[in-house]
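Only a single protein chain was left out; the remaining protein chains are all shown in position.
The first chain written gets the first letter, and so on, giving A and B; residue counts start at 1 in each chain.
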Amino acid sequence: MPRMTFPFGPQHPVLPEAIQLKLTVEDERVVEVLPAIGYMHRGIEKAAEKNPYLNNVFLCERICGICSFIHGMAYCQTIEEIMKVEVPPRAEYLRVIWSELSRLHSHLLWLGLLADSFGFESLFMQCWRVREIVLDVLEMTTGQRVIQSTCVIGGVRRDIDAEQAARMREMLKTLKPQIDAVIPVFKHDYTIKSRTVGRGVLPKDQAWKLGAVGPTLRGSGGAWDARMTGYAAYDELGFEPMVETDGDSYARTLVRVRETYQAYELVLKALDRLPEGETKVKVKGFPNGEAAIRVEQPRGELFYYALGDGTSHLERLKVRTPTFVNIPALLTMLPGCEIADVPVIVLSIDPCMSCTER
Amino acid sequence: MKSVMETISVGKGDLGLAVQRLLDNNSRLVTAVCLDQEEHFVVKYFFHKEPELVCLAVKVGKDEELPGISGLHLNAALIENEMKEFFGINITGIALDFGGRLLLSEESPRAPLLKKRPETQTEG
Partner (left out) sequence: MPWMIPNIAKNLTGAPATRKYPFEKRPYFPGARGRLEVDFLTCTFCGLCERVCPAQAIKKIGDKKDPDVTMLYKPFACIYCARCAEVCKFGSIKIFEEHTAPADRKLTLGREGEPVDEEFLLNNGF
């Protein structure tokens, strides 16, 4: 059978962001894949060395547009670890609320994109309509829809008062039936099952060895979630990772479906238990030392490393995003599948290229 | 909140052995961070060893070679490519070598994360 190589991307209808995969195919079957990234490199790690460390929060938030709050929080946690800052408990809970809202809207966005990847346009529209409520909640509590900019070193900048909390509960109450209306389609629909079940299988041991993180790992049965380390208030709220064992695109979808509900529950739980007190402590001095932090993004485990030398500028900031380590896993999923399944499988790891390239 | 991270300094030659020992223990690579420290590089390999992080620190001279670990652990291939590109550190035996074109393009500055930029900005 003659082999042929053709490019998939960087511009492709299902890809929200630019990645190129050079597919080598035999007839309709993919035999080899080579990735080509670097279309969106912005040099944020270098820029972080040139900015004062307090201003880097806003820079780090711009690494990713979807989980911007979690990026800002991870950076703050890293610096707080270096400077031994104790964050007040109320701020920890508020951080959980906002990061779980980010996860909620990211997963709804992804579910819509998955539906779009095989042409299920109406489901795509419905998912994004539901997501709009989450964005409204975020705008009401933080002041902005996508780039929240509420996390600062030493706590958070805004508080959720009783009036806002009541309105937030009200909005979340209208959200629940809408999620309930959309999710059964992902669980039971024939179209979705026929395009995802058994496609892009990643066995558990391979997923672990290749460094897969987040729903990609948990869909293969690996029970690891960075929230298990209990950062922010997760240790007090109680947290169980969502695990599926099949390792195919459908399992990864189900993990995200269950995490959507879990994030919803966590927001309400954190809102109920929100302790009274300060939301911010004053931070003095400059970071001197190093720290490495892992937090859980909607896409997987996010790693931050910072090295400070006692001046106002950091010596080094390293960000390792989940998609960066999910790419090797993607490369082992693709060989053996058909060309028509490539978009769905690529999307099933939830690629975020602007994260990857920073 | 978090316990102190364990840091092990290893020599350049023992890196493969130390990595293999960690991998046998069902650990896996989280990432590697390269630091530019005036006369030499320090490469820190962070491993996830349930449930903590373990750090292997390797000191490499600016014009020395560092044997890559992507042969042992494919996950390291992209990370090593990135380090090679951003710092100009000479890592050998990368499983999937992009030749300095993973994130940067032909017109980009060479080794942008070095503290002192090299004299020649473009590659011949």
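Going forward, contacts are C-beta pairs under 8 Å (C-beta built on N, C-alpha and C of every residue); 3 or more make two chains touch, one makes a residue touch a chain.
Keep in mind it's a predicted model, so treat the numbers as computed, not measured.
Partner chains of the missing chain, restricted to those shown and counted over the full complex, are A. For the options A:5, A:144 or A:245, the residue in contact with the chain missing from this view is A:144. Although one chain is not displayed, subunit A still touches it through residues 51, 54-59, 129, 136, 139-140, 143-144, 147, 149, 157-158.
Following the convention adopted for this analysis, only the chains that are shown with their structure count from here on.
Across the complex, subunit A is touched by residues 1-2, 5, 26, 28-31, 33, 35-36, 44, 46, 48, 51, 53, 55, 73-75, 77-79, 86, 101-105, 108, 112-113 of subunit B. Interface of subunit A with subunit B (complex): residues 37-38, 41, 43, 45-46, 81, 208-211, 224, 228-231, 292-294, 301, 303, 305, 307, 315-316, 318, 320, 324-325, 327-328, 357.
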